[in-house]
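As you look at this complex, bear in mind that one protein chain is not there, while each of the others sits in place.
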Amino acid sequence: MSKPVKERELTCIICPRGCSLRVTVLDDGTVSVTGNSCPRGKTYGETEMTHPMRTLTTTVATADGRMLPVRTSAPVPKEMLFACMAAVNEIVVSRDTDIGDVLVPDLLGTGADLIATGSWKSRT
Amino acid sequence: MSLKTLKTDLAIIGGGPAGMSAAVAAYDAGVRNLLILERDGALGGILQQCIHNGFGLHRFGEELSGPEYAHRYEEMVRQRNIPFKLNTMVLDLTQDRRITATNSEDGVFYVDAGAVILAMGCRERPRGALNTPGTRPAGIYTAGTAQKLVNVKGCMPGRDVVILGSGDIGLIMARRMTLEGARVHAVCELMPYSGGLARNIEQCLHDFDIPLYLSTTVVGIKGRERLESVQIASVDENRRPIPSTIREIPCDTLLLSVGLIPENELTKSAGVPLDRTTQGAVVDQDRMTRVPGIFSCGNVLHVHDLVDYVSDEAAVAGRAAAAYLSGLEPGKEEIEIVPDGLVRYTVPQRLTRREQTRIFFRVGGIYRNVRIVVRDGEREIYSAKKLKVAPGEMESITLSKDVMRTLSGGRLEIGLEETP
Partner (left out) sequence: MKQYDVAVIGAGVVGAMICRELSRFEVRTVLLERMDDVCMGASRANSSIVHAGFDCEPGTLKARLNVRGSELMERVADELGVPYVRNTSLVVGFSDEDKPKLEYLLDKGIRNGVRGLKLVTSDEARALEPGLSEEVRWALLAPTGAVICPYELTIAAVGNAMDNGVELRTGFEVRTIGKEGDLYTVSSGEDALQAKYVINCAGVYADAVAAMAGAGDFTITPRRGEYMLMDKECGKAVRATVFRTPTAMGKGILVTRTVDGNLLMGPTAENIGDKEDTSTTAQGLEKVFEQARRVLPAVSMRQVITSFAGLRAVGPTGDFIINQPKEGFINCAGIESPGLSSAPAIAEYVLEMLGQSGLALAEKDRYSPRRRPFNWFRNLTPEEKDEVIRKDPAYGRMVCRCEGITEGEIRDALTQNPRPRDLDGVKRRTRAGMGRCQGGFCSPVVIELLAGELGIPYECVTKSGKGSYLMTGRTKGGRRS
């Protein structure tokens, strides 16, 4: 019988339902999740205990000073959020951009792309 | 010279998520002569500044940001060639559905509509409404105004932030300000529980080690030109500050997330009766107000947690407006739904037909292990167990057609009871 080595109460953030999860890490390395209402909650609980991930949403500057909303196409490691912000804040979008366009592929090697969530047309 | 008068079957006031969804649903139900009036320069309403994700899981099965969610609906509006007027402010609405509006191209003009859908959304409660004593320096913003400054204008309202109120916008702004380099020192909540979604407490506060102080409020504001500090204090069970707990937090910014108020000035001008609790119109299952032909949906009707539910509700209103315009007789029943107090309000507040009906409601506090019970007189006609209900999360129940058919009279009571 494997024994629990770590246990945490979490609120699932995958959807607005916000299930209360109880996540247990066992000494054989396996993770058990209870309290979830869907399989994504189980995955969240497991990931949260091992390598928490977050989707980053922010803005980038455009050539005419307006803001363009952006997000990562997939969650990035939580501890890299500020590094990603620093990288994103350096960007100035100078080409016409449509919603869904990839602005930075594989942002900081996270595997997630930075994509536009709004459109921007330069005023020329 | 007389003013221009447009005639339309259906006028929709507001081109945010509610207005667009209502328009699309009405179009799909056969209405071809319709018009959206939007005060902003783009469709989408407040979603345009809500750049965070979490929208659309229910409606589209994927996680979208606010602008993306708005874009989906804008595409639907454009595909159907539904006309809309931007930068157009509605100034007045009468009971017989004459709209007075203004914009730069049309000047001041009238719209005479066969039916009207109210979809004006809500506004934030400002500082003045809190009556917080102290000075009146720069640096005090509602969370939504700060959100606009940061996300749309690209400006930082400040560097050292205290947030009063743990509504979702406040929580979202705590994270947003932190990501942009500000320090959020505290989120204070007057109530003993947060008004925001649990996931937002987790991912907006816990992720960044931002403390949430419950039963705590701001009791003083200092700083002559720019905010210099706020005084916070714990409150007792009557929500009165406890003087011995007052402490000062230096900060240059105070963000307020202390409630949303449906924008019902036009609703009132049309003589539509309002619900004291929701501060929105009293509606039936079709989201029709007590003034025939005037419908209400989205945050102008009652403040929602999720835009997905706004879209759903607006679609109900849109389809019902189409039915109304096609000459379908409105329901003749008059069944009132009465909340018991633990349930604070319901939408709809009244039913006019005996058909399957979904009733949305909010509770007044956090309750665990309860039953939601609906009674027709002494008879219990519905009950469902809940592990936990909270004011921040809207609940709903569905009464089946079979149950509705058995109702004896004009009054249903909905409440919470302890599980036996």
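Each chain gets a letter, A and B, in the order it is written, and its residues are counted from 1.
Assume contacts are C-beta pairs under 8 Å (C-beta built on N, C-alpha and C of every residue); 3 or more make two chains touch, one makes a residue touch a chain.
What you see is a predicted model, and the numbers here were worked out from it, not measured in a lab.
Note on the undisplayed chain: of the listed residues B:L6, B:A29, B:M76 or B:M156, the one touching it is B:M156. Within the set B:R226, B:R247, B:R379 or B:K401, the residue that contacts the chain not displayed is B:R226. Although one chain is not drawn, the whole complex shows that of B:G61, B:G128, B:G327 or B:P420 it is B:G128 that touches it. Residue-wise, the contact with the chain that is not shown comes from A:V60, picked out of A:V33, A:V60 or A:I99. Where subunit B meets the chain that is not shown, the touching residues are 1-3, 39, 87, 89, 91, 100, 102-109, 123-124, 126-129, 131, 133-139, 142, 144-145, 148-150, 152-159, 180, 219, 221-222, 224-226, 252. The missing chain lies against subunit A, touching residues 59-61, 67, 89, 92.
Note that in this section only the chains that are shown with their structure count from here on.
Listing the residues of subunit B that touch subunit A in their complex gives 48, 51-54, 57-58, 63-68, 71, 150-154, 176, 179-180, 197-199, 201-203, 207, 305-306, 393.
Interface of subunit A with subunit B (complex): residues 10-16, 18, 20, 54-59, 61, 65-67, 69-71, 78, 81-82, 85, 99, 117-118.
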